[in-house]
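Heads up, the thing below is written out as structure tokens.
Note that this complex is displayed minus one protein chain, with the remaining chains in position.
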Amino acid sequence: MISKTSESAAAALADVADGATIMIGGFGLAGQPMQLIDALLEQGATDLTVVSNNAGNGDTGLAALIGARRVRKIVCSFPRQTDSHIFDALYRSGGIELELVPQGNLAERIRAAGAGIGAFFTPTGFGTALAEGKETRTIGGRDFVLEHPLFADVALISAYRADRLGNLTYRKTSRNFGPIMAGAAATTVVQVDRVVEAGDLDPEAVVTPGIFVNRIVVTGDRFDREEWADVR
Amino acid sequence: MISKTSESAAAALADVADGATIMIGGFGLAGQPMQLIDALLEQGATDLTVVSNNAGNGDTGLAALIGARRVRKIVCSFPRQTDSHIFDALYRSGGIELELVPQGNLAERIRAAGAGIGAFFTPTGFGTALAEGKETRTIGGRDFVLEHPLFADVALISAYRADRLGNLTYRKTSRNFGPIMAGAAATTVVQVDRVVEAGDLDPEAVVTPGIFVNRIVVTGDRFDREEWADVR
Amino acid sequence: MSAEPSSSTSWTRNEIAARLARDIPDGAYVNLGIGLPTLVSNFLPSDREIILHTENGMLGMGPEAAEGQIDPDLINAGKIPVTELPGASYFHHGDSFGMMRGGHLDVCVLGAFQVSKTGDLANWSTGAPDAIPAVGGAMDLAIGAKQVFVMMELASKKGVSKLVETCTYPLTGLGCVDRLYTDRAVFELSTDGATVIELVGATTIDELQGLTGLELRYRKIPE
Partner (left out) sequence: MSAEPSSSTSWTRNEIAARLARDIPDGAYVNLGIGLPTLVSNFLPSDREIILHTENGMLGMGPEAAEGQIDPDLINAGKIPVTELPGASYFHHGDSFGMMRGGHLDVCVLGAFQVSKTGDLANWSTGAPDAIPAVGGAMDLAIGAKQVFVMMELASKKGVSKLVETCTYPLTGLGCVDRLYTDRAVFELSTDGATVIELVGATTIDELQGLTGLELRYRKIPE
């Protein structure tokens, strides 16, 4: 019987290699797979390329991974935030490489990797500095830039519920990059509050089918944490 | 207060023009918007281009529309079926034009139209007769064909439930082309069994957000029909 | 809130927001960019149902969450906790930006550093050499709606026009701004250049031409 549940975050990430490309879900803190990032920090892989919308918040999660000098390069849309001081300092000192991608192109490049698209023409960014050097084409009177897929060795994402087959549901706007990153990585590791019986998730409401998920790490109910006290 | 519910299928389709491009959802009979096709037949628009996976089954629905000589051209992946005799006869006599598209390219071209993608490189069909004359490119050692979006003036689809804002859920494999066609058409008309109160559909389980839906036609519970007797 | 002019020739930010809000029709799907444009949400006419999109994956966004309602899983593009209205839906980033790029939103409202007379937009970078770049969804929003409205003060604090012949800051999008709402006037922008469609208080076309250095047409459009 298939069971994708790992005994721990450490076990789920044991084989992450130095130099790997890691996608990390989340938009700000919503959907950021904190326990998995902590485990990656602990695990020790370095020289990583990270694909993520932001470049870390505060001193925890992705920010801590960057602070530990484990990230050679980050591919993201919005590194600069009020609380991105770890990235900011490292970037200014030349300690981290940045590929800045408009958010929708970032999302579509990730989606393209999962969907077997070789490249696509997008209108976003045409005529701007972020399209410099890229192939362009006018199609039906509109101008487009050619963008290529973004693949990863490992995707770390956060969802709400899983079943043993890896079918996932999310919660509100924490869904963000999870479903598309799950498709773009050779190995997808998801942290969820709880694993339920196969059949307990409504097949109409499964957002990420289990085919995209390799390993599940159970982290316990989010509502037990202080931050969710208001909506417990 | 927004309400997208039309008083009848006839009212919802009153403005379909001759020469229009119409997408019609469904895979075989599952998800085929029968009442809307019947209303289109009644309405009288002709010289239509139809985008649909199949070219009609038996003597009803899309088959009847084709039989009435209202379809100039069909863009589809699988016209020939055991019960596609109306299309078959017309095609053999030169009475209807056919653009044959591999099913996944058909789906992705429809998705591209809704998602603002100008064109995309797909591996499907490379080196085959269905890619003849199309631009090709080798990317990362793999061969791709360039395909362009398919837009429509009107999409006719079938869903299960709607709310007044046009949020939709589907039922099982009748979902098929509905969600992507809803995004690719200037006007999307959906037939549903029932319209429920805004808030009654779980926001996590809405498959087609109302932004893609213009008009709703209520057809009554499918389970009242003979075909669904087994699973009522 | 009141939308009456606070001076005889200029509007406050709230007044700009209120004026813009009146141009959003009933039933519209709207994205209000982060920063200044969020003010518009305070002025949406109560007799219209306007559905707000947030790029991080939601339609039917409600007001900011009050204290005691904070849900870390429910935030807007500015990462501020918000609420959910009946009829809301959630979707992933691929679908959310597809929705934008595909032109399904009726209106996007954005702030700007500069806007050119033909609707070029610069709002993501000042081009300062030591700045840490960040674009987010700016370029997607710029091309991601049937109509793109920009709201800003017409002049910088130093009195330099931000409506210009050609943007000098890095571009966000080309020819993408349809309407520009400022403290001094409302403009329609097109490949033909800028047309004033409303003057604030006693503001004159001559004044605006002096300030912007642009040749401006005037065609009053009734609201």
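Should a chain be cited, it is by its letter among A, B and C, assigned in written order, with residues numbered from 1 in that chain.
Criterion: a contact is a pair of C-beta atoms (placed from the backbone, for glycine too) under 8 Å apart; a residue touches a chain by one contact, two chains touch by 3 or more.
Since we're looking at a predicted model, the values are computed, not measured.
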Using the whole complex, pick out the displayed chains that touch the missing one. A, B
Tell me which residue among B:Ile37, B:Ile110 or B:Ala185 touches the hidden chain in the full complex. B:Ile110
Quick one: which of B:Pro33, B:Gly56, B:Gly125 or B:Pro149 touches the chain that's been left out? B:Gly125
Identify the residue among A:Phe87, A:Tyr160, A:Phe177 or A:Phe212 that touches the chain left out of the display. A:Phe212
Could you please point out the subunit A residues that touch the chain left off the display? 1-2, 111, 113-117, 163-165, 167, 183, 197-199, 201, 203-204, 206, 209-212
Hey, which subunit B residues sit against the chain that's not shown? 27-31, 53, 77-81, 84, 87-88, 91-92, 98, 100-108, 110-111, 122-130, 143, 170-180, 207, 222, 227-228, 230-231
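We adopt the following convention: only the chains that are shown with their structure count from here on.
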A-C against B-C, pair bridged by the larger set of C-beta contacts: A-C
Taking each chain's centre as the mean of its CA atoms, the one lying farthest from the centre of subunit A is chain B
Quick one: report the Å distance separating subunit A from subunit B, using the average Cα coordinate of each chain. 33
Compute the distance, rounded to whole Å, between the mean C-alpha positions of subunit A and subunit C. 29
Could you list which residues of subunit A touch at least two other chains? 108, 122-123, 170-172, 207
Shared-contact residues (touching 2 or more other chains) in subunit C: 84, 90-91, 98, 100-101, 143-144
